[in-house]
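The complex is shown incomplete by one protein chain, all other protein chains being positioned as in the whole.
Going in written order, the chains are labelled A and B, and every chain counts its residues from 1.
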Amino acid sequence: MTGIYLVAITAEAMSGALAAGRRNMDIFGVAVIAFVTALGGGTIRDVMLGRFPIGWTQHPEYVYLVIGAGLLTTAIAFLMHNLKRLFLLLDAMGLVAFSLIGCGVALGMGYPTVVVIMSGMITGICGGILRDVLCNQVPVVFRRELYASVSLATCALFLGLHHLGLGTNLNTAISFAAGLALRLLAIRGAWRLPVFSYRQRWD
Amino acid sequence: MTGIYLVAITAEAMSGALAAGRRNMDIFGVAVIAFVTALGGGTIRDVMLGRFPIGWTQHPEYVYLVIGAGLLTTAIAFLMHNLKRLFLLLDAMGLVAFSLIGCGVALGMGYPTVVVIMSGMITGICGGILRDVLCNQVPVVFRRELYASVSLATCALFLGLHHLGLGTNLNTAISFAAGLALRLLAIRGAWRLPVFSYRQRWD
Partner (left out) sequence: MTGIYLVAITAEAMSGALAAGRRNMDIFGVAVIAFVTALGGGTIRDVMLGRFPIGWTQHPEYVYLVIGAGLLTTAIAFLMHNLKRLFLLLDAMGLVAFSLIGCGVALGMGYPTVVVIMSGMITGICGGILRDVLCNQVPVVFRRELYASVSLATCALFLGLHHLGLGTNLNTAISFAAGLALRLLAIRGAWRLPVFSYRQRWD
């Protein structure tokens, strides 16, 4: 899982760097957005759960990794368009891995079921939400094809199998594979949740 | 107070859902914005005061309630315009109830006066601020007719009566009634604070 986690934060950092580039930020802004996108979800989760010290403060190597990945992205950005498929795959792996890690953390702290699921989702998607708020746009996660729903489904499956007594390693492997498959199918089929549109302004 | 609190978080969740609908979010986005609007203020307060575990993590039923209310809103949105008056009343009750709850929490932890008042205001208005930031607009609370000021006045009254030795139950009832009356008068009269406009850009 650690290996997948490292791939995931690298992929998230690169997506953050590209978003910063779309806003013409300087390289410092690129480093910050890369950091926030990759490690922001876990940070919010730790604060929500009252889990101090926060994860990355005990792992300086993660900080170097994500900032390095962000800056490297500025050098190889011209290649990124061709790497679209690889990138989506890494991003999907990251989403599912983050979600499972978040579930595991809250489960280990004895939180109730709904909090365990939210912990997984916060870890999975909050980095991307922070990235979009800092880049001044409505978070794509609220509008894109099944993304947060994949996180939710992965967490629910993991928790369900956990309550059925499945061992953690096997459970993680199954949930990871199922979540990844769902995400890739959603991308291929451009599946979307129903949209709620409301026009009237009266407040 | 618990009954009023439940009404309040339901009303806030519905206002969040309508805001999400104005941005054409999918139903997941609706659920997130409903959750953040209803429970975000209390969350920020708990983090600011170092009060862990955070309130809603110990009350899964609140999470189900606000997400349910948000999703229900998408089904009955066509009715909402006709419910405007009811909605403003519920929202006003929520503002005042949240403010008093926030004061009570900080008071019980022994914080100084200004922190007690800020705790009440954070609880009362931060949910709406988060909602607006996630929907990518300048928070209306900074520009609308007396809203935050009602929170401030309610907190100050509560704290004043508390220092005069009034019992908590009677104090809460009086402060609630006074705050609610002030808010409803402000809506009826469209009272506003003076606005500060500054044009020059030089930084």
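As a working rule, a residue touches a chain if its C-beta (ideal position, glycine included) is under 8 Å from a C-beta of that chain, and two chains touch if they have at least 3 such contacts.
What you are looking at is a predicted structure, and each value in this text was computed from that prediction instead of being measured.
Of the listed residues A:Met1, A:Leu89 or A:Cys135, the one in contact with the hidden chain in the full complex is A:Cys135. Screening A:Pro53, A:Gly110, A:Gly165 or A:Pro194 against the full complex identifies A:Pro53 as the residue touching the chain left out. Along chain B, the points of touch with the absent chain fall at residues 47-50, 111-115, 118, 129, 133, 136-139, 141-143, 148-149, 152, 192-203.
In the full complex, chain A touches the hidden chain at residues 15, 17-18, 20-30, 32-33, 43, 47, 52-54, 57-58, 60, 63-64, 74, 77, 80-81, 84, 87-88, 133-136, 140.
The criterion applied here is as follows: only the chains that are shown with their structure count from here on.
Computed from the mean C-alpha positions, the centre of chain A lies at a distance of 29 Å from the centre of chain B.
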